[in-house]
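Worksheet for the structure shown next.
Rather than the whole complex, this shows some of its chains in their spots.
Note that the chains take the letters A and B in the order they are written out, and that residue 1 is the start of every chain.
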Amino acid sequence: MEQEQKQSLNLLMFSGDYDKALAGLILANSAKEMDVDVTMFFSFWGLFLLRDPDKMDLEGKSAYEKMFEMMTPRGPEALPLSHMNYGGVGKSMLLEMMEAKDAPMLEDFLKGARKKKVKFYGCKLSLDIMGLTKDELIPEVEIVDAQTYLKDALSSNMQLFI
Amino acid sequence: MEQEQKQSLNLLMFSGDYDKALAGLILANSAKEMDVDVTMFFSFWGLFLLRDPDKMDLEGKSAYEKMFEMMTPRGPEALPLSHMNYGGVGKSMLLEMMEAKDAPMLEDFLKGARKKKVKFYGCKLSLDIMGLTKDELIPEVEIVDAQTYLKDALSSNMQLFI
C-alpha cells in the first residue's frame, strides 16, 4: 500500500560557502517541519561544514593532507561567503545583520537539522582525496559512494545541487 | 480528472550574478513559451535582480541596512558576473558580444518573464535580514517563507538551484 507516501527532498551540498550552506540548511529544517524526508549528501568543499572543529587527526597523513587540513575551514562558522566581497558586503557585515534581526546562525541550523534527523551522507571519494576521516566529522555522517547518493536522489521528489 | 495536467518548473534564484540570472530567465521564458508553469523563488543575493533601480527607501533603516542598500546591485543590469574575470572575460566584454549578436539583455528577459506571468516569489527571511522592503522590488513579487517555496517546488516536475 503506497498511500500517503512521504515526500522527500535530496540536497547535494557541493559548495563550502557560508551563505549556500545556510540556504541548504534552512530548506532542510523547513522541509522536516513539513514532515518531508530530507537527505543531504556532502561532497567536495561541502564536507567542511561537517567537520568537528575540535577533532583534527594529523597522524599518518601525508604532508599535503596535513597542509590541506590546517588550511581549510573547520565546521560551519569557519566557512567563507560565496563571493569574497559581494558588492562590498563581507561575512562580518552579513553576520551582524543577521544578529540584529535575531536570525539563527549557521551552526544553529546545523544543530536543528541533526535534531530533526536529516540524513547526512558524506562522499567517500571526496574524503579519500582530501585525506579526511569519518572520525573528524560530526558523528551522524554515513560515508557513501556516488551511486548510493544517486539511488536516494532519483527516488526523491526534488533534488538540488547547492 | 488529471488529464492534460500542465507541467511545471521551479527555479530557486540564489545567486546575484548576471550570467546565472540570464540562464534562469532564459529557461523561464522558454518554459512559458512551451506552456509550462514557472515559479521563480528569489532568495539571498538573487533578490538584487528584483530591485527596482528607481526605488530606494532608506527611511527608518539602520546604518548597516543603509550601507547594504547603497553598496549592493540595484536591478538586473547592475549585477556582476559569477566570475569576476573568467579567463580574462569581464562583464563589458560579454555584453558587447551579446550586443553584436543582437541577443536580448538581461532586463529584456526579465520584462519577458513578467509579461508571460512567471510567478515571482521573494524570500521573507532574506528580505528581513537585508532590510529590504517589498516596495523596493518590482510589483509582481509575492513575499513568502521557505515552506511556501518548498510546497511549490515539491509539486513541480523540475527544480533547479541557480
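Heads up, the rule we're going with is that contacts are C-beta pairs under 8 Å (C-beta built on N, C-alpha and C of every residue); 3 or more make two chains touch, one makes a residue touch a chain.
Remember, it's a predicted structure, so these values are computed and weren't measured experimentally.
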With 2 of the identical chains shown in place, the whole complex in this structure file contains a total number of copies equal to 3
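Throughout what follows, only the chains that are shown with their structure count from here on.
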Using CA atom averages as chain centres, what separation in Å is found between chain A and chain B? 25
Using the touch definition from the top, list the residues of chain B that touch chain A in their complex. 12, 14-16, 43-45, 48, 62, 64-65, 67-68, 71-73, 80, 125, 128-131, 145-147, 150-151, 153-154, 156, 159-161
Seen from chain A, its contact residues with chain B in the complex are 7, 9, 19-20, 23, 26-27, 30-31, 33-34, 36, 82-83, 86-89, 93-94, 96-98, 100-101, 103, 157-162
